[in-house]
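A single protein chain has been removed from this complex, and every other one stays in its place.
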Amino acid sequence: MFHALVAVKQVPDTTNIRIDPDTGNLVREGVPAIMNPYDAHALAEAVRWKRALGGKVTVVSMGPASFTKTIREAVELGADRGVLVSDRKFAGADTLSTSYVLAETIKVIHEEDPIDLIFFGKQAIDGDTAQVGPGVGVRLDLPVVTYAVKIRELDLEGRRVVVERKTERWTEVIEVPLPALLTCDKEIAEIPFAPLPDLIRSLRYEPEMWTMKEGPVAFDPAEVGVKGSPTVVYKMGTPPLPEAGEKVNTRDVGVEAAVKDALEKADAAGVLGAVLAQGPAAKEAQL
Amino acid sequence: MKRKDAFAAKQLPDDLAESLPDVYVDDLLVSIKYFVDEEQTHLSIKDDAVCARCQDKPCLYFCPVGVYTLDNEGKIQVAYQACVECGSCRVGCPYDNIEWVLPRGGFGVAYKFG
Amino acid sequence: MTARRFWVFIEQEEGNVHPVSWELLGVARYLASQVKEEADAAGDEVLVEGVLLGHDVASIAQDALHYGADRVYLFDDPLFAHYRNCPYYKTLAQVAKKYNPEVFLVGATTLGRDLAGGIATALRTGLTADCTQLEMGEAKGAKQKLLLATRPAFGGNILATIMCRKHRPQMSSVRPRVFPMPPFDPDAQGEIVREPMDVTEEGAMSCILEFVHEKGENVNIEYADVIVAGGRGLGTPEGFDLLKELADELGGVVGASRPCIDAGWLSYPHQVGQSGRTVRPKLYIAAGISGALQHKVGMQNSDFIIAINTDPNAPIFDVADVGLVGDLYQVIPAMIEQIKARKEALA
Partner (left out) sequence: MSHNDERIAFDAVVVGAGLAGSAAAMMMAREGLNVALIERGQKPGGKNYFGGAIYTHAIADVLPDFMERRPPFERPVTEAGFWFLGENGMVRATVQGGELSKSPADAYTTLRAPFDLWWAEQAQQEGAFLIPKTTVVDFLRDQDGRVTGVLTDRPQGEIDAPIVIVCEGVNNLLTQKLGLISHDLEPAHMALAFKQLISLPMDTIQARFGLPDEDHGLAVSVLGDVSLGLPGMGFVYTNKSTVSVGLGVMLDTLVTYRLKPYEVLQRYLAHPAIAPLVEGGQLLEYGGHLIPEGGWGDMPQLYTDGALVAGDAAAMVNALHWEGTNMAIIAGKLAAETAIEAHRKGDFSARMLSGYQKRLQDGFILKDLKQYRNFSKFLEMHPEFMGTYPAFLNDALGQFFSAYGKPKKKLFEGIYGALTKRRSLFKAAGDIISMGRAVMGW
């Protein structure tokens, strides 16, 4: 029997973020909260293997009670059990502290029901740090494979998994012993359109809620929340607006003249001459 | 069955036509939240030949989010991702040439304010 | 006298150094200069140092000195021939514990991001990922200047500046191409320190079976000098053929905005923007790209930007040095002809 654990995060949909022009603050009103898309793909892969091998998928998330929505969504996508680790004291946690809370939680789940494979998304779209997954791997002393795009082989008997991970240069095929931790890119699996019975089950599902006081994990208060976080925000701001250059309408001056003018300006800025002089060599100079 | 002559194009008086500003519709679309169904479209042209014969191609204009555009070969492109599911194209196409269904559950426009 | 060490991880694979490593040596030198006065007053020494892991990479260590490192710590062993998460992070955490650097910078490449989180967690210190600005600055209550690491968040809509008050090293992963390359100093002197290693193959917890190279062209858009990028305004995927022609004339590569990638017109490595690559070419030509924020953040640091769009209100014009309002199918061919003419004139 296969036991997969998937860590999920609920995030504001960053495609819809807006900044208050007066205060420079993030306006969260009306911004939908969604399951981090990379996590959803990772979950889909975990569920796929569960269905192939038999077993179960446990989902863990750290966050406020509103994250129940995302745990339910995980159940809709095929998770069997959902644990939400939630406490006011966790607020303000940076990646180091978050990886502590998740690692401690996963240890407890593992003791009661040994885990074969842990799945993370490659990063969360709100923070984009890509650190919590590897951090949990280090804390649990597990092999970590980041940017996983495919699980080639999952051998429960032989206690090994063969994973394809994509880097800027190539795709690496890597074998690691189980249990292991993967952080997954979207290509790992398509998110299925859940059958109606699964959706209905998820709507009725109540996640387990573990806090500092209630629940089976003994968290060290010095490691959680702001106290357990080495980094702090110094300031927040909005990116400066670049200055716009000249705009020429080709209808007014003619295409030839407009292009000529543009190239002359590029030349004057010193970019064109360098480029033309280098010619084809420029390409080889690149990696 | 719709009659084509019911849609015979009319011209606005010049001064009114000129009073309409150019609007870059993408600037408006960024304000709309969508859950885009990457796997299937809910809008399509039934028969490209019908569009090719359509003189006025009003869909290029009346769609409130500019879903319909012409490509370089003069073929209608359907950017279903931007659709707000109002139904205007289904009702307004003079030739009933748009296959229009609702997006799959959970997909499509998701107004934040309404 | 204590040493204030500014560390840079020198990233290499198969003997090829990722240029971000040199960029970071430049940044580290800049940061070191910001604490010079403070350090002089306290009688401290300020050092820029590189850390290099690999097999038969001594010449790279030498290069690091030319790019500005005062010293390079070198781990040269077959075990490090290929990058692997576990042996690398454990080794780097250990050597960091030994020398206690003040700042530790890693390139925000796939390799660097894989690695940085491991080191930081092992050292139980703070890490700011994917930074685009770095400064040493004063912070309330801090005796010494702290690393102020600025990174875009929430899809590039805000910039957050993060600091790490007590824990050391102060770690950052830094995006390639946001900082300039430092000059190569052929006369640079420095020290290469070979470090003993403590990791075994058994402890590596992984085994690389093979490397699969992508078929087709190997796009390295981040380091291209010229990028000719297309957007939805091309109308059809064939439009890229024309852009390719111009890119070839300029010795550059073709890029694309997200809608084109989503539509499958071009493969992902060509994507420029927040969810794609950050680029900083000498010349960036944007054809039929509207200029959504997510695209602009990926290319606005280009040295010179020419934008072509039929829509005079397209936001791409806000970041362009020259904006051409018109049909790209007229403008690009004209550009190709004029470039050809210029090249002939040069020859």
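A, B and C label the chains in the order they appear, each numbered from 1.
One rule holds for everything that comes next: a contact is a pair of C-beta atoms (placed from the backbone, for glycine too) under 8 Å apart; a residue touches a chain by one contact, two chains touch by 3 or more.
All figures in this text were calculated on a predicted structure; none of them were measured in a lab.
Q: May I ask you to name the displayed chains that the omitted chain touches in the full complex?
A: A, B
Q: Out of B:46, B:75 or B:112, which residue would touch the omitted chain in the full complex?
A: Here the residue in touch with the unshown chain is B:112.
Q: Just the residue numbers, please: which parts of chain A touch the chain that's not shown?
A: Within chain A, the residues touching the omitted chain are 18, 21-22, 30, 32, 80, 193-201, 203.
Q: Since one chain isn't shown, list which residues of chain B touch it in the complete complex.
A: 2, 6-12, 16, 19-23, 25, 27-29, 31-32, 35, 56, 58, 60-66, 84-88, 90-92, 94, 100-106, 108-114
Everything that follows uses one rule, which is that only the chains that are shown with their structure count from here on.
Q: Counting only C-alpha atoms to place each centre, which chain is farthest from chain C?
A: Relative to chain C, the chain with the farthest C-alpha centre is B.
Q: Can you give the whole-Å distance between the Cα centres of chain A and chain B?
A: For chain A versus chain B, the centre distance works out to 35 Å.
Q: Roughly how far is chain A from chain C, centre to centre by C-alpha average, rounded to an integer in Å?
A: 20
Q: By residue number and range, which residues of chain C touch two or more other chains?
A: 312 - these are the residues of chain C that touch more than one other chain.
Q: Residues of chain B that touch two or more other chains: which are they?
A: none
Q: Enumerate the contact residues on chain A facing chain B in the complex.
A: Contact set of chain A toward chain B: 13, 15-16, 30-32, 190, 193.
Q: If you look only at chain C, which of its residues touch chain A in the complex?
A: The touching residues are 13, 16, 18-19, 84-86, 89, 109-111, 113-114, 116-118, 120-122, 124-130, 139, 148, 152-167, 205-214, 220, 223-226, 250-253, 282-283, 297, 300, 303-306, 312, 317-327, 330-331, 334-335, 338-339, 342-343, 346.
Q: Which part of chain C faces chain B closely enough to touch in the complex?
A: Counting only chain C, the residues touching chain B are 235-236, 239, 262, 290, 292-293, 311-315, 329.
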